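== chain A ==
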Amino acid sequence: MNEKVIYVKNLVKKFGSFVANDNLSFEVSAGEIFGFLGANGAGKTTAIRILSGLSKPTSGEVNVAGYDAYRQTEQIKKNIGYMCQKFSLYEDLTVRENIILYGGIYGMSKSLIRERLADLLAKLHFQEYENRMISDLPLGLRQKLAFSVAVLHDPKIVFLDEPTGGVDPITRRQFWETIYETASRGITVFVTTHYMDEAEYCDRISIMNEGKIVALDTPEKLKKQYNAASVEEVFIKIARPN
Partner candidate 1 sequence: MINVVESSDIAKSFGPIMALDDISFSVNESEIFGFIGPDGAGKTTLFRIITTLLLPDKGNMKVLGMNATTHYKELRKNIGYMPGRFSLYQDLSVEENLNFYATVFGTTVEENYNLISDIYSHIEPFKKRLAGKLSGGMKQKLALSCALIHKPRLLILDEPTTGVDAVSRSEFWDMLNKLRQYNITIIVSTPYMDEAIRCDRVALIQNGKILSIDTPQKIRAGFSRKLFTVKAIEKYRLIKTLKKNPEVMTAYPFGDSIHVTLINDSSDNSLFEYLVKEGISDAVIQEAEAGIEDRFLELMEKA
Partner candidate 2 sequence: MGGFKNSKGSALDIINLLLAHYMKRFLGFVKKEFMHIFRDYRTLFILFGIPAAQILIFGYAVSTDIKNAGVAILDLSHDEITLKLTDKIFSSGFFKKTENLLNYNDIDKVFKKGKTKAVIVYEDDFGKKLIREGKASLSIISDGSEPNTATLITNYTTSIVNDFTMELAGPALKNSIRISPEVKMLYNPALKSHFMFVPGVITLILILICALMTSVTITREKEFGTMEVLLVSPLRPIQIILGKVMPYFFLSFINVLLILLLSWLVFGLPVKGSIILLLAECMLYIMMSLTLGILISTISKTMQQAIFISLIGLMLPTILLSGFIFPIENMPKIYDYVSSVMPPRYFIVIIKNIMIKGTGLTYIWKETLILIIMTLVFMGLSVRKFKIRLE
């Protein structure tokens, strides 16, 4: 259980003279739900691009899913899943077509795709939607499906970008249950968001400010440390120290 799937030590990423990530160090375990927080422009996006093999660090050690972020970016990409709020599924394809498409992209065999498709439809009670266009589905269902598709190929890590923004409270709960279920299977869930109430659900959170990680712990301990009632308060206290 304590296997490290993300290992980052002294990560630095510079764009010219601008330091986007300034000496980041953190580890994430298998099956952990890790919240990656920070204001707009704090350097979250840069760090995630490195962790998902889209960009190379300037210096420092980065290992994701057992692969090196300098040389093995292709292997990293095969072992992660990604879901963001805005775009994940093709709206003009049906549920079935989307699943087959993504399975194909990740090089899954036809029989495996068929098997997963059946599982997924059954698990989400989605059978009646199998041949419906994504654009015809309610937002909540779309989000659940997008998440299931992101973990279709059994990645070691799944990156979620503001996964439950704008969703109704019940669907949101169902969504978090799915995330818990996924994590309990040993898949690491890496959540980036600037909604602090989403952060409350995570096992541990890190808060970035101006390229640095300024806080990293469980939500509960951070709240105690900063004498705050919510993660939101912690965040504001960190960003506006006065």
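If you want to know what made the cut, all candidates are chains of the complex that A comes from, given by their letters.
Here is the rule we use: a contact is a pair of C-beta atoms (placed from the backbone, for glycine too) under 8 Å apart; a residue touches a chain by one contact, two chains touch by 3 or more; residues count from 1.
Note that the structure is a prediction, hence the values are computed from the model and not measured.
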Chain A in this complex touches just one of 1 or 2, namely candidate 1
Candidate 1-facing residues of chain A, complex: 38-41, 138-139, 165-171, 173, 176-177, 180-181, 183-184, 194-197, 200-201, 218-220, 230-232, 235-236, 239-240
